[in-house]
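Presenting subunit A:
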Amino acid sequence: MRRYLSVAVMLILAAFLMFIVTGLTFGNPQYADMDDYFIQNGQEQIATNNIVTTIVFDYRGFDTLGESTVLFTAVIGVAMLFRKFTGGEYDEDE
Partner candidate 1 sequence: MIEEFIFTNLPALMVAVPLLAAFVCPLVAQISPAMRKMWVMGSMAITSLLGLLLVMRVYTMGTFVYVFGASTPGLSIPLDSGGIPIRIVFTVDAMSAFMDLIIAIVGFCVILYSLSSDERRTSPQYYYTLFLLLIAAVIGMVSTGDLFNFFVFIEISSLASAGLVAYSVEKGRAVEAGLKYFMVSALGGIFLLFVIGILYGQYDALNIAMIAQRMQFTMLDKIALVLLVAALAAKCGAVPMHFWTPDAYSLAPSSVTAMLVVASQASLYGLFRFTFTMYHLSLNYVTIGWTIIVLGVLSMVIGVTMAIPQKDVKRLMAYHAISQTGYMLLGVGVGLAVLGNETAINSFGTIAMEGGIFHIINHALYKGLLFLTAGAIIYRIGTRDLNRMGGLGHSMKYTMIFFIIGSLAIAGIPPFNGFASKLLIYESVYLFNPFLAIIAMVVSILTLASFVKVFHSIFMGPPLPEFASVREVPLPMLLGMGILATLVILFGVFPQTVVNLIVAPAVHALIDQSGYISAILGGA
Partner candidate 2 sequence: MLAEGLIILCLVIGTVFNGLGVLGLLRFPDLYTRMHATTKATTFGSIFTSLAVIIFGIWSFFRTSDLQFTTLAIHAFIATLALALTNAVSSHAIARAAHKMGIKPMPAVCDRLEEVH
């Protein structure tokens, strides 16, 4: 039963995602004004050759801060999960 339900939901979702194939055209985006702005002005404004880095660190720098924070959170989380227990543990803390 569960198997059939899983396969069915997978097929339904795949069928709906097939609209991506018909709705978007590969290699020919509808709008490109934001990226054209980056490509045209990125080099003079920020003085870089690599536009991707310009976007990552300048135009969308705040995303990058969040993304480093994700990594930091993951490291803290893993460190927390594998921390050493020094004894004196309570069964229920609060």
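As a working rule, contacts are C-beta pairs under 8 Å (C-beta built on N, C-alpha and C of every residue); 3 or more make two chains touch, one makes a residue touch a chain; residues count from 1.
The candidates were selected such that all candidates are chains of the complex that A comes from, given by their letters.
All figures in this text were calculated on a predicted structure; none of them were measured in a lab.
Here subunit A appears alone, and the candidate among 1 or 2 that touches it in the complex is 1. Interface residues of subunit A, counted against candidate 1 in their complex, comprise 16-17, 19-20, 23-24, 29-35, 37-38, 41, 58-63, 65-67, 69-70, 72-74, 76-77, 79-81, 83-86, 89-94.
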